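Every protein chain except one is present and positioned as in the full complex.
Chain naming follows the written order as A, B and C, and within any one chain the residues start at number 1.
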Amino acid sequence: MAERVVENLNQALHALMADDPGLHLLGEDLVDPYGGAFKATRGLSGRWPDRVLSTPLSEGGIVGVAGGLALAGQSAIVEIMFSDFVALAFDQILNFASKSTAMYGRPVPMRLVVRCPTGGNRGYGPTHSQSPQKHFVGIPGLTLHEVSPFHDNHAVLARMLASGRPGLLFEDKVLYTNRMYADGVVDELFRYDYLGPDAGTARIWVDDPEQCDCVLVVPGGLAGRAVRVARELLLRDDIVCQVLVPSRLWPLDVDALLPSLARAGRVVVAEESTAGGTWGAELAQAVHGRLWGTLRAPVRLVHSADSVIPTAAHLERTVLVQDTDIHRAVKEVVSGD
Amino acid sequence: MAERVVENLNQALHALMADDPGLHLLGEDLVDPYGGAFKATRGLSGRWPDRVLSTPLSEGGIVGVAGGLALAGQSAIVEIMFSDFVALAFDQILNFASKSTAMYGRPVPMRLVVRCPTGGNRGYGPTHSQSPQKHFVGIPGLTLHEVSPFHDNHAVLARMLASGRPGLLFEDKVLYTNRMYADGVVDELFRYDYLGPDAGTARIWVDDPEQCDCVLVVPGGLAGRAVRVARELLLRDDIVCQVLVPSRLWPLDVDALLPSLARAGRVVVAEESTAGGTWGAELAQAVHGRLWGTLRAPVRLVHSADSVIPTAAHLERTVLVQDTDIHRAVKEVVSGD
Amino acid sequence: MTATRTEAPPTGPTRLTDADLDLLLLIRHFELALLDMFGRGELHGTTHTCLGQEYVPVALRPLLDDGDHVFSNHRGHGHYLARFADPHGLLAEVMGRQGAVCHGVGGSQHILRDRYLSTGVQGESAPVAAGVALHLKRAEPGRLALVYVGDGTWGEGAVYEALNMAALWELPLVLVVENNGIAQSTPTGVQLAGSIGGRARAFGVDHLLVTSTDTNTVRAELAPVLRRVRDRAAPQVVELLTHRVGPHSKGDDSRRPEEIGQARAHDWYARYAAAFPEQFSEHDERQRRYVADVVREVSGRPASRWEGIDRG
Partner (left out) sequence: MTATRTEAPPTGPTRLTDADLDLLLLIRHFELALLDMFGRGELHGTTHTCLGQEYVPVALRPLLDDGDHVFSNHRGHGHYLARFADPHGLLAEVMGRQGAVCHGVGGSQHILRDRYLSTGVQGESAPVAAGVALHLKRAEPGRLALVYVGDGTWGEGAVYEALNMAALWELPLVLVVENNGIAQSTPTGVQLAGSIGGRARAFGVDHLLVTSTDTNTVRAELAPVLRRVRDRAAPQVVELLTHRVGPHSKGDDSRRPEEIGQARAHDWYARYAAAFPEQFSEHDERQRRYVADVVREVSGRPASRWEGIDRG
């Protein structure tokens, strides 16, 4: 069986640290034996004690320090323990790291990644379960990526750092313990391959990648759930649903998605964010502009409710996007015309 | 001539302070004789020295203090000197003020408004010219409003406070010195009235409010520019363009807009934000879903470039949305079919 | 460069009233029960127990009245139980059962009841409490706002923004620092430079260091300090050197055995048992049973409901 996502991430960090003597990892409780709240940094501080630093509780300050390292030509990866707390680093991300790439009139490379364990379904409650991706969409100079079981984290992180643009990497906390997919095979029915430059978008399909009733676009955190839904749609409803998982959420690589979307004419975008100003709305806008006249229905967005995320599992479920919500949306879009 | 927008705002603050003995104003350099960086708080500290407080430079802390006042049943209005710095209060807004309205399992009123002088065109440079509205769209519990020359600030602020939900009020810095409109008359050609509950959306029209070639939806900061463009479109291109200016940006009151949009079938949304994840994208998504089949073209978004905002006027212009951009977009949408 | 800890062997405990002892033991057994339930997979999510630190809110209890605002943090069960003596409501909250203080929406670390509030973002409550204190100073003189923070939380800039405003505006704000020598897995010495006392005084804020873990002694040291805050309306930092006997949350204690042993050696529980065996064993047994009853009763309740309210 393939490795778990968190193991893949951990190995990626090991490889990056080994390859780049200028790379630093910063965050709360990163060092061994603790190895980070989600254990993504296990074994790193033992190998590179000088470059793996457990910091005080200072989210804004840590991202600032990382910005300083980047400015000095080094590379830095910061772990924010829960992505909810990246709010404390909003200024450093918006007004320092991102701005510095361009506001001095010439390109300044900033090799800086902020890792953000994200999302709910673990009963951690309203301030430890959010999906803040949407708040960072459209910051000039900043890129957003999301960990997925289809995208090797070493490749993703290496590309983010090499781009010279600061980036946020969102990491679904439930996904950590899931398995990576390998060798183009999802299960006995579904296969996958990649679209676009750098194999940026994973495409999961059944039978024929060029044929489907509907395309479901999701960020990495929902990839496993989307595949599960696609399987059910096939087996229960005889609907062929292709799933697309872009590794980079922003800037959007719409071009890579368009051929699939145009062929299907029916698009659902699902994400865990609560309602309003979602990544999906931005994607939909791009698609509507490009495929007006081709789409058979407006792009349908699926997301969590416009609500705080409760702690108790039975309440959390009523707010967070569920497989059944995605399932229903695809069925409605497919049967709608 | 009608009063200037900043005078209207200043009078609104005077009236609110006089009416509500529990209302506090907090911010940097608010007290007389300075009266705030943009003079919106002039004369207030003299009348209510105990409740108008010049604070240290502590944007996060000030919004926190205001949250505490709100929690204790008081009301608070905070001035952030430049809206770019509201990034420093992102945590207090997202994780305290907004969350507290719901995360304790019952509604908790939070009477708190954060005033944000916003936007460019004054040559203040990349960290003093941004339009951060979009970063706050879709925070459960939070409302967003924008000052407009059509909406009396006393009514807007009173409603925001009375709602018991924390809110941000964006105030275009160039608009401050413009005049309020009065008595339903814009000029010799254009008239205005209001749509929706609480007269939330101003509608500016020529001849017949029920007839136009295109609807241009803008937040308050662009209202004057939109009217100027509508006038030019009429005089130069013989295009009848109706302008809608919702006072509340979030949650969206799409219902109030739909009849106009449906009649015209052509919609342009313009705002000053840089590209990506804009308010317009969210509005467009709602409109596409509701008016699919009725629209003659996809909703067209106009905004600033995906770029830092340069200081020098001749460069700033190349990034920030210009009247000509809006003009061109309307013409293209109107002639597109 | 790093904060020093007074690690003198603890002095012997004094005899507590039955009520204080009961409250201490209620908190202890409540926390043990939670860890037990987590261990058995009966609880969802996470929790932070205050094992070893129970005496802090118990010492403070009679020094606060209902009009005072209390701001708690992630490690807040003891703070809550000392204020409300309501293990049913709290356990129901943690389990998401009916009768939960916040209907199961907030869970272990997001609780609001009357003038008691906790939330999960470290440091965020300090300016909020300053705002409440600003109101109290004017509207209800003599009352105060008290914020519990850990040593690690002094890493957050929000704490200093709050201290500065509290000092400038002479606010009745008390920061109670439960300095347990560690933040999650990080020892205080590597996350806090200088000292908490120095930091308070640098803002013109008085600081009291309390090293005892004896409820009576701690209370006696705190009483005049809180009285002064009420009288003068000026902020105060109280730092208690305390000891986290359990894991940070559940099962994530990566300290070396000696370190855990050190913390255990300071635990009031065993020491009180040794000093006052009869009183102890009677009350210990009673609270253990009481908590077991609470667990049984609350476990039998149906799921909490959260309906018909404004969800955001």
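In this text, a residue touches a chain if its C-beta (ideal position, glycine included) is under 8 Å from a C-beta of that chain, and two chains touch if they have at least 3 such contacts.
Nothing here was measured: the structure is a model prediction, and the numbers come from that model.
> Touch as defined at the start, partner being the missing chain; which of B:E7, B:E28, B:D253 or B:E271 qualifies?
B:E28
> Of the residues C:R115, C:R199, C:R219 or C:K250, which one touches the chain left out of the display?
C:R199
> Contacts of subunit B with the missing chain: which residues?
On the side of subunit B, residues 28-29, 31, 33-34, 37, 54-58, 60-61, 84-85, 88, 122-128, 274, 305-308, 310-315, 318-319 touch the unshown chain.
> Can you list where subunit C touches the absent chain?
Touch with the absent chain occurs at residues 1-2, 154-161, 163-164, 167-168, 170, 190-195, 198-199, 201-205.
> Which subunit A residues touch the hidden chain?
Interface with the chain not displayed, on the subunit A side: 24, 50, 53, 55-56, 58, 60-74, 76, 91-92, 95-96, 98-108, 140-141.
Operating definition for what follows: only the chains that are shown with their structure count from here on.
> Kindly list the shared contact partners of subunit A and subunit C, in label order.
The common neighbours are B.
> Let me spell it out: compute each chain's centre from its C-alpha atoms, then which one is farthest from subunit C's centre?
It is B whose centre lies farthest from that of subunit C.
> Could you work out how far the Cα centre of subunit A sits from that of subunit C, in whole Å?
The mean C-alpha positions of subunit A and subunit C differ by 36 Å.
> Averaging only over C-alpha atoms, locate the centres of subunit B and subunit C and give their separation in whole Å.
42
> Can you compute the centre-to-centre distance for subunit A and subunit B, using the mean CA position of each chain? Integer Å is fine.
Here the centre of subunit B sits 31 Å away from the centre of subunit A.
> Mind pulling the subunit A residues that touch 2 or more other chains?
60, 84-85, 88, 125-127, 274, 306-308, 310
> Two or more other chains in contact with one residue: find those residues in subunit C.
Those would be 100, 103-106, 110, 119, 121, 157, 306, 311-312.
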